[in-house]
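To start, the structure itself, in structure tokens.
Note that one protein chain of the assembly has been removed; the remaining protein chains are unaltered in position.
Here is chain A:
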Amino acid sequence: MMSRPSPTPIYTLRGAAAPLNTLHFSCWQGNQPLLFSGSGKGSIHVWNLDSRRAERVLDGHSGSSVIWVSTLQSTRALVSQGRDMRVCLWDLSEGRAEVSESLWTGSVGFCQCSSLETGQGTWLLACPGEQTEEIKIIALPSKTLVCSLLPKAKLGMVMCLKLWQVGPIFSDMISHRVLTKCHLSKLSITLHPPSPLSLSLFSPPPLLQSTQPDTGPGPLLLAGYEDGSLLLWDVSQRSTLSRSTSTCPEPLMCLAFDPQRLKGVSGSSDKNLQPWVLDENKNLQLKDPVTLVNPGISQLCIRGDGKLLASAGWDHRVRVFGWKKLRPLAVLQHHADMVLGVAFSDHQDPRQRLLAAGSKDQRISLWSIYNEGTDTG
């Protein structure tokens, strides 16, 4: 059987005039699908995916490279992190474009923050701290420091973070495999992203109950460090639940985690893509790595339906894998320089879903891949 020829991008976005470090889609609600991109020169571009033009350019980090952008589902606010050691919260409603809040992190590293919404308008932010190994958990909008996590062992700089919440279903350690497909699809909608319906399930915010750990599951944090090790933190206990023995000596550059399957993958500067799973005792177990042709992965992203994994490679290529078995599916070759970020869109209609890749060559490519004939899964 002849395999299909390698796909080409459906369009590219030019004009950022700087390397594009990070991408974030906002297509879930609202009338216009948007793509946010953070550039190496400190500007955040808001791309309209209908007109395929940059709608607005936000400049809030005084020229320092923007390394992370995200939006909050509940408030539609934009969060950005720059290398000026600040995290900014933007108010974009009604045509405004101003920084509503600003938070000083003190981190000089490249580690991207991670956010977790805990209720209507309240959310947690995990960000690297002043000390090299420190992770700070900050509750917003109150800006109170919940805790500061410092590993006992010397692990080097924090490289990547993922803050997530164990849902009530998983807290019972009922494997999702028992559930039927139909159950799962319903549940996954209620869990991710959290809708107002599910909020009642999650309240009260677990953080305040750190003195009574039995009543509910607290948020968990996955963190990758410079020496290649991966730690699972229990934020409410402020303790390490599990640490994967570092298989590679290279720093962990990025990780992606699928809270439904309790399964994740991490990438580093070498050729290996390292998958791992979280077992029932919350231990991290490494699986057989997948070897790539060229070394270096800057970012990993799992599609919302849990079918695809995309990796941004230093070799100018985006690689697409089937998420379940990590089977290589496609190599997207378009960029002329390192790909720095990848993102899958969160369109409600799965047929419109897009994959975006931002590269050091100052362009963003958009791809429509594996959208045909898929159900809402």
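Here is the rule we use: a contact is a pair of C-beta atoms (placed from the backbone, for glycine too) under 8 Å apart; a residue touches a chain by one contact, two chains touch by 3 or more; residues count from 1.
The rule is short, and it goes like this: contacts and distances are computed from a predicted model.
In the listed set "Vacuolar cation/proton exchanger", "Autophagy protein 5 isoform X5", "Replication protein A C-terminal domain-containing protein" or "Telomere length regulation protein TEL2 homolog", the entry agreeing with the UniProt name of the missing subunit chain is "Telomere length regulation protein TEL2 homolog". Of the listed residues A:S3, A:N31, A:S51 or A:T245, the one in contact with the hidden chain in the full complex is A:S3.
The chain not shown here is touched by just one of A:V99, A:L286 or A:L329, and that residue is A:L329. Residues of chain A that touch the chain left out of the display are 3-7, 177, 181, 288, 290-291, 293-294, 307-308, 315-317, 319, 322-331, 333, 370.
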